[in-house]
Structures are given as C-alpha cells and as structure tokens.
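Here the structure comes first, spelled out in structure tokens, and everything after it is commentary.
All protein chains of the complex are present and in place, except for one that has been dropped.
By letter and in written order, the chains are A and B; residue numbering begins at 1 in each of them.
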Amino acid sequence: MITVTVNGQRHDIDADPNMPLLWAIRDILGLTGTKYGCGAAQCGACTVHLNGESIRSCCTKLSRAAGQQIITIEGLSANNNHPLQLAWNEMNVPQCGYCQSGQLMSAAVLLRENPNPTDQDIDDAMSGNICRCGTYQRIRAAIHRAADLAREGAKS
Amino acid sequence: MKKLIFLSIMLAITSIVALSFKAEPAKKKNRVTVVKDSIGSVKAFMSVYKVLMSPRCMNCHPAGDQPLQGDDNHIHTMSVKRGVDGHGVYSMRCSNCHQAENDPGVHLPPGNPKWGLPPANMRMVFQGRTPRELALQLLDPKQNGGRTKAQLIDHMANDGLVGWAWHPGIGRTLPPMTRAAFAAQVRLWIAKGAYAPGAKAK
Partner (left out) sequence: MSDISRRHFIKTTGTAGVALWLGISAKGSTRKVTDVATAKNFNPLILVESNGNITIYNTKPEMGQGTFQSMPAMIAEEFEVSLDQITIKNTNGEKEFGDRQRAGGSSSIRTTYNDMRKIGAAAKAVFISAAAKHWQVDESTCYAENSKVIHKPSNKSLTYGELVEEASKIELPKEPKLKDPKDFKILGKVSKRPDIPLKTSGKAVFGIDVILPDMLYASVERCPVLGGTLKSFDASEALKMPGVEMVVETERIVGKYHFTGVAVVANSYWNALEGRKKLKIQWDTAGHETFNSNEYENNLRKLASQEGVIDKNTGAIDTVKTSPQNTVEAFYETPMIAHHTMEPMNCIAHVQGDKAEVWTSTQVPSSIVGGGSNDVPKLAGFAPENVKLHSMFIGGGFGRRLYPDYVIEALNVAKQVSKPVKVIWSREDTTTQGPFRPMTFSQLSGTFSDDGKLVAFKHKVISPSYQESVRKDFDKTKVDGTMVEGIGEQDYEIPNIKTSYVRADYHVPVAAWRSVTSSTLAFAHECFIDELAVKAGKDPLDFRMELLSQPSDTKRIFQKLRELSGWDEPLPKNKGRGVAQWKFFAGQCAQAVEVSYDPALKTVKIDKVTAVIDLGEVVNPDNVKNQTEGAVVMALTAAIKPGITFKDGKVVESNFYDNPVLRMNEMPVVNVHVLAEGGKIKGVGEPGLPPFAPALANAIFAATGKRIRKMPFDLKIS
C-alpha cells in the first residue's frame, strides 16, 4: 500500500511500486486529465507536480510519490482560474488539447519561479512539452498574458 | 629546437603543479613512496583523459550550458539548460525526468540520485579541452570545486554519479576502461606527480 496525496486528498494505492505514477493517477485514481504520450519522458503530456516540481509521471515510479504531494491538472486551480488557464482560454490556445494539461503544468512552474518570463525563459521551460498541433506560438503568447494577469491579480 | 623549448616549458609548469602537491603529504605515510615520474604521470593521465572524454562522462561536462546526449554528443533534445545549480531550470529540472536509477529500456532516461551537471559557478568543462587544459583544470581547486588531490581521487574513484558512467543502462556504450582501472590511473597520475601533458598532446 502506497500513500500518496493527490490534489490535497490522501489515497492509499495498492499497486506495484514500480508502476509509473501516470498509470496510478489515470487508471487507479481515475484522474484522466494527465495524459499518456510517449512513456519515455520525451513529450511532457504526463507532467504533474511532485512537491511543486513538474515531473514526467510516465517515467516516475509510484514509489517515488509515496508520502509526497502530487498536483495534477485537476488540482491546478479551484475553478479553471489559474492565470495560465484564464490566458489559455482567452487566447484560444488548444487545438486537439491532448498535450495542454502537461503544457499548463510545466508553465505553472515557470510562472511561479519567474513571474515575468522572457521568450528565452519560455523556450527553456517549455521545450520538454510537445504539441503536435503546433500551438507553440499561442502557448508563448498565453504565458506572457498569464504573467500580466497574475500581476494584475496581485495588485488588486 | 622547438621540441626543446616545449619540453622546458612543460617542466616549468609541472614543477609548479608538483609544488602544490607537497601541501598534503600527511596521508601518504603508509604508502609506498612513488618517485615522481612525469612521463608515467602523463601517460596515466592520457588514459584518464580518454575516459573523461567518453560520452558517458563528457555529455554532462559540456562546453556550453546544455547537456549532451548520445555517443555523438549532440545537444540534449528539448533544449535542456544547466541552471544555476546544475540541475536544470523551471519545469526542466533534471530530476523531473531522470530518476534515482536508470529507467529500464533503450532510450529511456538514465538515472542517479545526483543526476546533473556541474553548477554554473564551477562548470568543469570537459568538452573541447585538450589533455593539458583538462589536467590543469582538474587540479585547480578554483575550478574543481575546491577539491584537494585526495578528494579528486576519491571523487573519481568513489562518487556515485561518476560511477553511473559504468552502469549507464541498456544501449549506452561504456567508457574505454573499467572504473577500477580508471581509478588506478587517476591515482597513478597524481602519485607520479600529477603532471599535465604537453600542449600538443591529444
């Protein structure tokens, strides 16, 4: 039995400790916002936060998450209102949308650590997340927009 | 004539290096005293150098601020950056993908608890360094993380992340000699005087 806290809720998971965290999150906890894309830490579709770091859950064993705090896309905000989600919605970023959970989880770490990222910072943070539909230009713009929204939110 | 000048310069520099070695004689009490031997020392270092320049070692000691991958030393896909602490930036921290151990399978992320590059303030570049440059750099506490020679030997012989190079996981070529042989060559290099190869050594 492995105890993991996901989006603030404690779960006791009875599974192979070597099972990738991704499959525990999706198939056992039923949180399917986190996606399978490559199984090789190449595409970032499976990105979740482990103690605040945007790990690739497809290559992270369940055992690493034991006793740790996991946040998935479902827990990024209370009501789809993280500044990044607001910016993504405002700027019509997604196409098929499959990669966007991972994109948002990666961008959330960037924005937390750097409230005013440059294009270079965005490249450095986001090149681990593939979008086959090619929404990179919009993701870039939406991260800048979210930085603005976060600043406005902080002022008000 | 040229050769002679070159040789004398080398001797001058190695004598400085040898001088600094004298600062730590205490531990050597029980060891068989090895006579300083610049030729033997350089020879040992050249073996060490081949290991350090092998992909398993050099890929995380790049000239730039991006780690390398593969036996062709290409820049790490997804444009990974060193970061201040050598462990990446933002959502691209090393441990976001690299686990405490190798993921099983070809091309899956290799792993180690300490996975990372040297930090930005102590970059310890291997890539592009000549044998001479690398030897001097390794011996310079200002560039080697403040390590004494004993600590340098210990790092090469016992450090867990260094040791990963000999357990790199499926599909990755090994350094050109065993770790034990490598450690022995490091010891020999230093014991024989820690001489740096000449500027033309390749």
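By definition in this document, contacts are C-beta pairs under 8 Å (C-beta built on N, C-alpha and C of every residue); 3 or more make two chains touch, one makes a residue touch a chain.
Remember, it's a predicted structure, so these values are computed and weren't measured experimentally.
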Study note, to complete from the structure: Among the displayed chains, the hidden one touches A, B
**Study point:** Touching residue (missing chain; options A:3, A:51, A:92 or A:118)
**Key:** A:92
**Study point:** Sites on subunit B contacted by the missing partner chain, in the whole complex
**Key:** 77-79, 107
Study note, to complete from the structure: Had the left-out chain been drawn, it would touch subunit A at residues 15-16, 19-20, 23, 26-28, 30-40, 42-43, 45, 72-74, 80, 85, 88-89, 92-101, 104, 122-124, 126-140
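Note that in this section only the chains that are shown with their structure count from here on.
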Review point. At what distance in angstrom does the C-alpha mean of subunit B lie from that of subunit A?
Key: 36
Exercise for review: Please name which positions on subunit A make contact with subunit B in the complex.
Suggested key: 40-42, 47, 53-56, 59-61, 64, 105-110, 113-114, 121, 123-129
Check your understanding: For subunit B, which residues count as touching subunit A in their complex?
Key -> 77-81, 89-93, 95-97, 99-100, 103, 105, 107-109
